[in-house]
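Once you've had a glance at the structure underneath, I'll fire off some questions.
In this view, the complex is presented without one of its protein chains, the others remaining in place.
So, chain A:
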Amino acid sequence: MRQQPVLEVRGIRKEFPGVVALDGVDFRLFPGEVHALMGENGAGKSTLIKVLTGVHPSDGGEVVLAGERVRIAGPLQAQQAGISTVYQEVNLCPNLSVAENIFIGREPRRFGLIDWPAMRRRAAELVRELELDVDVSAPLNSYSIAVQQLVAIVRAVDVSAKVLILDEPTSSLDRDEVRQLFAVMRRLRDQGVAILFVSHFLDQVYEICDRMTVLRNGRLEGEYLTSELGQVELVSRMIGAELAGLDQLGGGKRRERTAPTGPAFLQADRLARRGAVEPYDLDIRPGEVIGLAGLLGSGRTEAARLLFGADQSDGGTLRIEGTVTALRSPRDAIARGIAFCSENRKTEGLVGELTVRENIVLALQAARGWTRPLSRTAQDAYALKWIRALDIRPGNPEALVRNLSGGNQQKVLLARWLITDPKLLILDEPTRGIDIGAKAEIQKLVANLAEEGMAVLFISAELEEVLRLSHRVGVLRDHRMVAQLDNDGGLTPERVMATIASGAHA
């Protein structure tokens, strides 16, 4: 006998120009459960969350909260109705103290003025309840993202303890931080809070969630108990077909490959930048995929940025095709055939206000110079070719990039660089925050590009992925490249992890 759902959504519909993001979706959330919202990128997860939190008004359907129909007109109304959200990017004010971030907008007052001591005391109590070790009067930006996220949860639960939505909360957390987050989630669930959890990590979903709702292409695929739906089945529901070659997602099977020989395209010799990365050596040959593994903040991105001229090295030398070269700017690097897909696709890569077509031709146009504009026909041809090659959805070259899902945005970014036909492609977390289907496609694409002779530097937090693709794996730890391991078939994720942990050849 289950009780009544605390939140029920019936037949919700949402359209963006050129895209139907949600098409008659139903969804139920019960008190005291952790519920996963699953689906590929573009399936409508983010849109559903934004409708529930009042960021986007819905175009049809109804939201029933604790038995009553509600209209959610904005974030404030959502909070007042009892729905709080913690997003992937921590949406708090880094300049304010922890206590203020928990209480802003609802500060305790005496005689009309803010009662600071009471606020700090109550914030400290809330933080202690969830067994966090946080000084509430310190500014928020003195803590790690993980702690900031927990503070956001403290705030969300204290604002309204009925429904808590966690949108990709774990994507920038390390293992211990995830464990801490899950402990907090379990404690809240036992208190009767309904938690909606969105994550791309299937293991995490199976570890913490009781039930799940699967969306596909903006439609409801089904609602399942976690215990009754296996991982492979779940993936096939998300993708919508018994995907041929699903095994290649499983991590077991690897591509047969031989490491290319011959002169290196790029050679880094004791290349370094103070405070970012210690001196490291690295050779990359045409047709070779080099993986960079290491924990978040271990210096993977920093090492790669030196190879793209995004930061200046202050030690060592860089040879490109045998010639000593100083890359003063990304422009230099691009001119020498190096492309860099940054991990921050929103802030450092794509222009959301431009269309898919415009984003795709951007780098090529820049390389040609503004005096030689690409004709519209050529632009359309390029855009269509890459939309088809990478299966970018929706397949409309004139759709605005900001209306695309994360995985499809990533593909647009890839297309932009591939169109310039680079000799070395640096991919920084190309699969982060995107779904498993798109992940597999991007991996396949990387492997194919390497086979055609492109050198690839592949940075990822997921070891299985790194091992599946790379000929060699550079391991970073504390801003130092501690080892380069040949991926000759005997290399296991465990051995890479041991190397990361011990800081030496294991």
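Before moving on, here are some points about what is shown:
Please note the rule applied: a residue touches a chain if its C-beta (ideal position, glycine included) is under 8 Å from a C-beta of that chain, and two chains touch if they have at least 3 such contacts; residues count from 1.
Just so we're on the same page, contacts and distances are computed from a predicted model.
As stated in its UniProt record, the chain not included in the shown complex is "Sugar ABC transporter permease", which appears among "NADH-quinone oxidoreductase subunit M", "Gluconate 2-dehydrogenase subunit 3 family protein", "Sugar ABC transporter permease" or "Sigma-70 family RNA polymerase sigma factor". Note on the undisplayed chain: of the listed residues A:Val34, A:Val51, A:Leu92 or A:Ala123, the one touching it is A:Leu92. Listed residues A:Pro17, A:Gly105, A:Gly262 or A:Gly490: the one in touch with the omitted chain is A:Gly105. Interface residues of chain A facing the missing partner chain: 53, 55, 74-76, 78-80, 85, 87, 90-96, 100, 104-105, 107, 109, 112-114, 116, 135, 137-139, 141-143, 155, 159.
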